[in-house]
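Heads up, one of the protein chains got dropped from this complex, but the rest are sitting where they should.
A and B label the chains in the order they appear, each numbered from 1.
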Amino acid sequence: MFDNFGMQAAAAEIFLIATICVVLLVDVFLSDSKRWITYALSLLTLAGCAWMTLSYGVNERVSAFSGMYVADPMGDVLKLFSYATVAVSFIYARDYLQRRALFKGEYFVLGLVALLGIMVMISAGNLLTVYLGVELLSLSLYAMVAFDRESTVAAESAMKYFVLGAIASGMLLYGFSIMYGIAGTLQLDELAVELRSVESPIGLVFALVFIIAGVAFKFGAVPFHMWVPDVYHGAPTPVTLFIGAAPKISSFVLAVRVLAEGLDSLVANWQDMLIVISVLSMAIGNIVAIAQTNLKRMLAYSTVSHVGFILLGILAGTNDGYRAAMYYTFAYVIMSVGSFGMILLLAREGFEADRIDDFRGLNRKSPWFAAVMLMLMFSTAGVPPFIGFWAKVEVIAAVLDVGLAWLAALAVLFSVIGAFYYLRVVKVMYFDEPTDTVDIQAGGTLRAVLSLNGLAVLVLGIVPSVLIDLCVRALP
Amino acid sequence: MIPEFASNLLSFLPEWMQATTWYGVVALVLFVSIILMMAFLTLIERRVIGAIQARIGPNRVGFKGIGQPFADVIKLLVKEIIIPSNANKLLFVVAPLLALIPALCTWAVVPFAPNFTVADINAGLLYILALTSAGIYGVILAGWAANSKYAFLGAMRAAAQMVAYEIAMGFALVGVVMAAGSLNLGEIIEAQSGGHFSYFFWWLLPLFFVYFISGIAETNRAPFDVVEGESEIVAGFHVEYSGMAFAVFFVAEYVNMILISALTSIFFFGGWLSPFESWTWLPGWLRAPSFIWLFIKVWFFLFCFLWFRATFPRYRYDQIMRLGWKVFIPITLVWILVEGILWYYQVGPWAAA
Partner (left out) sequence: MPGIGKRMTLTSILFYAFSAVLVVAALGVITARNPVHAALFLVLAFVNSAVLWLLMEAEFLAIVLVLVYVGAVMVLFLFVVMMLDINVAQMREGFTRYAPLGIIVALLVVIEIASVVWVKRLGVDTTTAVPAAAPEGYSNTQALGELLYTHYLYPFELAAMLLLLAIIAAISLTMRKRRGFKQQDVAAQVAVRPQDRIRIVKMAPEKDA
């Protein structure tokens, strides 16, 4: 009776939508003391999604729903990684949320819908689905930032995020519509073909400026980075953790799907724009971060600089470049999750642990977690043998390959500047006296997962081939 | 498009003017008959409610009070229209028109008899929904422009109430559209012809109740008349209006009542179809579809309007909201699901199709 439009390719998405509805319904009937059921169901959902993605995995590009949906190995890898990231974010968030009476079902539902948005973007075969994915993700993030209704800082940052995000979405949409006017199609693969035959690129460049602006905003790259520090600082830490992790995968995939696949023929045009954005991001991100005293704000600027590095890989415009950017994204997400996880670990009732000073003398209190933070900070700074080092090596190599030696030199310079403020955190932990004697109160799961997270930074750095092979398989 | 006799009659005009003239005449006739119907509805309302409350009602003007509506009109016409000094004059004057115009425009797509609809458009049902929802502006603007607290409160209540009930109404109509497989009102009626149980009323009973009750709420009639609730906010949105300006609101309300009754008959009771269609032993003229059947059905529902007004106490405002959002919308959603299942197993009047 029905044409199924190749629905099985989207099994994970359909499963996720169905379970979101189930979680939503179950949550309504739970009392606050039984809220852990929602939490467990959310984690089970993620496991189920992973199982779906694995069992319906593809070896080559498959499209479904009249080309609106695309499944490919890159998509599968990115999706699996997103599930893991979201799961870890949920696990880290639990203690914090419970302590602040924020442990509500909506938090997990919004997180899962955000994940749906990421998955939609990962599998987008059409500008329409790209846009819908962007909106699904951003709308849930706006709501998550404002989730703590008692906090005026959170409300303010949510407002900023919402207004700026809406403008960015508008720009993205405006660029897409001009593109549609010129090429007559929204389908990314058809767009790539159509655009090759367009004689005068000026209209396209006009559209491209808007698209790049939109993409750069979602990345949080300079000059569209204004929201990043405020939102990272204002949002409750678990939300900051969430925003800092999985959405970065979506930003990466947004750039790859739209720029690399759809606007492939305009590579010369967008490369120049991305170079400017990338250099500015690395410069401003690293330099402004030095002046921060709030760890969440510092990590926000650090994000801006890392985005600059991810863009380095993308702007190379080669398959190697995309692969390097993908590797960098993975590495960054692992490190970012860990760093914010550390803040959550130290946070307790009435104490946010989000200032750098709050880490004073951590070594006295807990040598092991000081070591974890040390590994995370070293890795983020790009010190060998941690994973962050290899990520930087990969992108810089990709840029060198396309003959942009000066850009590579700049990248190295900025990462050296950046190392300063990461090392400051390490200094505070090991050489300063602790200001209080309160022990870490976090639960066992958080401790265990965070320890694994810290070790991953080290192990994946010593054996970089694990993740690199994965990226090679994703983007052959 | 234009019937033959009309095009013969108007043959002295250029072609495009023929159509315009014809539709102009039809619209005028329609307008006059609806206004007349509305006028007598006011009289009947007072007599019916009088009867229910065991009193007489107006019976002085003309035979049994038949001249009463005309007396009222003359009274309102010669009354002074007062515009409050701090009112927004333009909007204050435009607001009554904004209430009346959509109410009248909607009649364009209503099928009165087989093959007689002024504008037989495909998306007739959507057109009706769109125009009835645009009718709110009259009420809101009247309340705001008058620069009076009572009027403003009425306007706010109207806005919230109408939006809430419009959703329930729209969902109820989704069920009708599913059953008929068309948005055209004529086709919706056709889909109900046939056996004893072919009226959608039997199959969409919950939707029918939701639709009709929402219709009462949409027209701000008792027991949902908190918009003008005189015991709380004097006369609500039209507290500052007098004379003809007030009368226009009054006309709009009654025209809307007639419209809701007509639409309920069309969507759920087969419009101009005869209720005795399948009783083959009856004479043919009783079984044939005709305007008379629609007329009778409309008056039945109009009577219900009056009946409810005389019977039920007014809802409290928060209860109105609760009823709309938490009761009606879920009912419609559930019934749409049930209908989908019935449709899938081909049980019901849609089985043949």
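As a convention for this text, contacts are C-beta pairs under 8 Å (C-beta built on N, C-alpha and C of every residue); 3 or more make two chains touch, one makes a residue touch a chain.
Just so you know, these numbers come straight off a predicted model, no measurement behind them.
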item	value
Omitted chain - touching chains that are shown	A, B
Hidden partner chain, touching residue among B:Ala6, B:Val73, B:Val93 or B:Ala160	B:Ala160
Residue among A:Met52, A:Val77, A:Leu116 or A:Met429 that touches the chain left out of view	A:Leu116
Listed residues B:Ser33, B:Gln53 or B:Asn122, member touching the removed chain	B:Asn122
Contact partner of the left-out chain, one of A:Leu136, A:Ala442 or A:Val457	A:Leu136
Chain not shown, touching residues in subunit B	16, 91, 121-123, 126-127, 129-131, 133-134, 136-137, 140-141, 144, 152, 155-156, 159-160, 162-163, 166, 183, 318-319, 322
Absent-chain interface as seen on subunit A, which is shown	3, 5, 10, 17, 24, 64-66, 68-69, 104, 106, 109-110, 113, 116, 120, 126, 128-129, 132-133, 135-136, 139-140, 142-143, 146-147, 149, 178, 181-182, 198-204, 206
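In this section, only the chains that are shown with their structure count from here on.
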item	value
Whole-Å gap between the CA centroids of subunit A and subunit B	54
